[in-house]
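First the structure, which I've put down as structure tokens, then a few questions once you've had a look.
Removed: one protein chain of the complex. Kept in place: all other protein chains.
Labels for the chains are A, B and C, by order of writing; each one numbers its residues from 1.
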Amino acid sequence: MTTSRITEEAFRQVLRDGMPSGAAMPFEVVTFERGHVVLRLPTGKDHLRPGDTVSGPVLFELSDLAVYAALMTALGPMPQAVTTDATMHFLRRPRAGMLVARARLLKEGRRLVVGEVTVDREGDDGGPVAHAVMTYSVPPDRAPA
Amino acid sequence: MTTSRITEEAFRQVLRDGMPSGAAMPFEVVTFERGHVVLRLPTGKDHLRPGDTVSGPVLFELSDLAVYAALMTALGPMPQAVTTDATMHFLRRPRAGMLVARARLLKEGRRLVVGEVTVDREGDDGGPVAHAVMTYSVPPDRAPA
Amino acid sequence: MTTSRITEEAFRQVLRDGMPSGAAMPFEVVTFERGHVVLRLPTGKDHLRPGDTVSGPVLFELSDLAVYAALMTALGPMPQAVTTDATMHFLRRPRAGMLVARARLLKEGRRLVVGEVTVDREGDDGGPVAHAVMTYSVPPDRAPA
Partner (left out) sequence: MTTSRITEEAFRQVLRDGMPSGAAMPFEVVTFERGHVVLRLPTGKDHLRPGDTVSGPVLFELSDLAVYAALMTALGPMPQAVTTDATMHFLRRPRAGMLVARARLLKEGRRLVVGEVTVDREGDDGGPVAHAVMTYSVPPDRAPA
């Protein structure tokens, strides 16, 4: 069964309620299935760092957002889930353009949820620009919708 | 010998030239010695996420900035150094306030520089709010000033 | 083109020549294609830790071996490649049994190679028991066969 336990609109509401920086990202949802989320994010001049590349913090925030969404597709709305660790590998310097983040869950535990995400730049064939593994701690009193 | 190979002003210029998002962070330099940097960053409402805590991307960007600065205190201006991996542990949810990032280098290689950073919230005694280890790839043709 | 640039036997020779602990692991090769390696490892009593689970160091060594092999399928024999960072997530406590490690490369750079590996326990449907991302530094003077 791959139906998400949260709608895209409910996920955006969780962001608006509690994570304004995430809500402010102009991302588009491509896939929103249980445990599997794909987001697209256009990046422009203000995200650039030396070498005209998209900055690490933007790649971090996009990756975090994609795994956070994947978590909720499996557990339902969970605004109090918090990232406990995040490991990112920056594989290539992405030029500004359309980024695509593909997240999937590796573990759905009662206390910890682990996901991974690969970020590609649309139109580039050179391979992913970033990869991340992220762990979220789920509150003990969670009552997923 | 602990004299930095870059001045604070030259570091801020590297940010303005190539990393606008870093240059825009209202950080203050406390320590700027060779291989050892301490930065303070006030955080306010716009950085909050669920639970009124400072967001992960802000902690990431502050940590990245502190280790990036530590790298340049050892190697001199190095705008083309790029983060290749970053592992963050979010240890406590920091409420908005003054964050203090203390970075030191673990390795100054010819090709890779590794540093770690601990982030505390000023006035809190509960221990660090975040810890990160970051690796930077140094361009082969670097000619540090 | 998915042909490996090293044979299984040549890889085992690299281990015998320089990594006796790897050579001593009783692993079996399932897949040995360019950038994609699958290894099987039987685990027994001597690898157990509290709870009768396979120990972390064994999962680490198996993961390292699988990504190291994947690196050589892409670059050819490369005994001097060294692991520079390794991030493991231990997702479930695996009971002793047959472990299967599936490795693929995320980046084949001139200086850094990054791979990821997922370890499952054969016969378990609960999802992977471990996941790792590993970076290898490739010697500048490499002359792959």
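The working rule: a residue touches a chain if its C-beta (ideal position, glycine included) is under 8 Å from a C-beta of that chain, and two chains touch if they have at least 3 such contacts.
Quantities reported herein were computed from a predicted structural model and do not represent experimental measurements.
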{"item": "Partner chains on view for the chain not depicted", "value": "A, B, C"}
{"item": "Per the touch definition above, residue among C:G22, C:G35 or C:G115 touching the missing chain", "value": "C:G22"}
{"item": "Absent chain, residues of chain A that touch it", "value": "84-85, 87, 111-112, 135, 137"}
{"item": "Absent-chain interface as seen on chain B, which is shown", "value": "87, 89, 91-92, 106-108, 114, 116, 118, 127-128, 131, 133, 135"}
{"item": "Where the missing chain touches chain C, by residue", "value": "14, 17-22, 46-51, 53, 55-58, 60-61, 64, 79-80, 82-90, 93"}
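In this section, only the chains that are shown with their structure count from here on.
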{"item": "Self-contact between copies chain A and chain C, residue sets same or different by half", "value": "same"}
{"item": "Distance from chain C to chain B - Cα centre to Cα centre, in angstrom", "value": "33"}
{"item": "Distance between the centres, which are taken as Cα means, of chain C and chain A, whole angstrom", "value": "27"}
{"item": "Junction residues of chain B - those touching two or more other chains", "value": "84-85, 87"}
